[in-house]
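Of the protein chains in this complex, all but one are displayed in their positions.
Read from first to last, the chains carry the letters A and B; within each, the first residue is number 1.
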Amino acid sequence: METDSPLLLAAVSLLSALHMGYLTQRVGRSRMAHNILPPVITGPPEFERTFRAHQNCVEFYPLFLVSLWTCGTFFSEVFAAAGGLVYMVARQMYFSGYVTSAKKRLPGFILNLVVIGILSLLGSIGVLHGILYKYFLI
Amino acid sequence: METDSPLLLAAVSLLSALHMGYLTQRVGRSRMAHNILPPVITGPPEFERTFRAHQNCVEFYPLFLVSLWTCGTFFSEVFAAAGGLVYMVARQMYFSGYVTSAKKRLPGFILNLVVIGILSLLGSIGVLHGILYKYFLI
Partner (left out) sequence: METDSPLLLAAVSLLSALHMGYLTQRVGRSRMAHNILPPVITGPPEFERTFRAHQNCVEFYPLFLVSLWTCGTFFSEVFAAAGGLVYMVARQMYFSGYVTSAKKRLPGFILNLVVIGILSLLGSIGVLHGILYKYFLI
């Protein structure tokens, strides 16, 4: 049993991957609702907002995973996992808001940036601390 | 020598990254064949299908990596690595099919979803089992 491995980070990563899968499915359903067959990516404004909302989630997903795992490994696993859950809620706010109107994407987007910013900052502190200790004996 | 590290997961991840690189190159060759210079992303249907086929692979790649590593770490490395190889074959089916016609993307796509679904499910079981054992002593 891998109980030494970061179970909480793995759980949050899996949940976030499932959430991304759900958002991908939302784009597919929007295609069907507006009768827009692949590979077309243009159409009525609501479809284009849905499509772009998903693209933005895709762009940020690897940045989220890097900051989640760095913070969780070198700062605090529990804190990082909690941050990851907030990130998912913020992504959902962003996505649902953007589908309604371009302006309503902003609250979720800002919360996303705040969460990634905090995870990265704490991760950086942990990594820097580790490097100073390991390589410079400080 | 890092023999404790998950060598099979690393091997499958590297192979899948090379495969993604190959698909990226296919888009580049399609650009040349249809004389579509960057940054243009519209053109004849075959180019647009090739472009979208690659984009879909890009969108799913992080979800694949998360499910591969979670299943491989918390359920079974050999099983996850085998699933990863099937995923690559399915992605190739999807890509080659989509280049031919939008409809022919479906068999590969469905197989992709099945593989990611199984990897995520087994990964979730492993992670949940680990969390119950580690944090709740069940």
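Rule of thumb we're sticking to: contacts are C-beta pairs under 8 Å (C-beta built on N, C-alpha and C of every residue); 3 or more make two chains touch, one makes a residue touch a chain.
Being a predicted model, the structure only gives us computed values, none of them experimental.
Of the listed residues A:66, A:85 or A:118, the one in contact with the hidden chain in the full complex is A:66. Of B:14, B:33, B:110 or B:125, it is B:14 that touches the chain left out of the display.
Residues of chain A that touch the chain left out of the display are 45, 48-49, 51-53, 58-60, 62-63, 66-67, 70, 73-74, 98, 102, 105, 116, 120, 123-124, 126-131, 133-134.
The missing chain lies against chain B, touching residues 1-3, 5, 7-8, 10-11, 13-14, 16-18, 20-21, 24, 37-39, 41, 54, 58, 61-62, 65.
By our rule, only the chains that are shown with their structure count from here on.
Separating the centre of chain A from that of chain B, both taken as means of CA atoms, is a distance of 18 Å.
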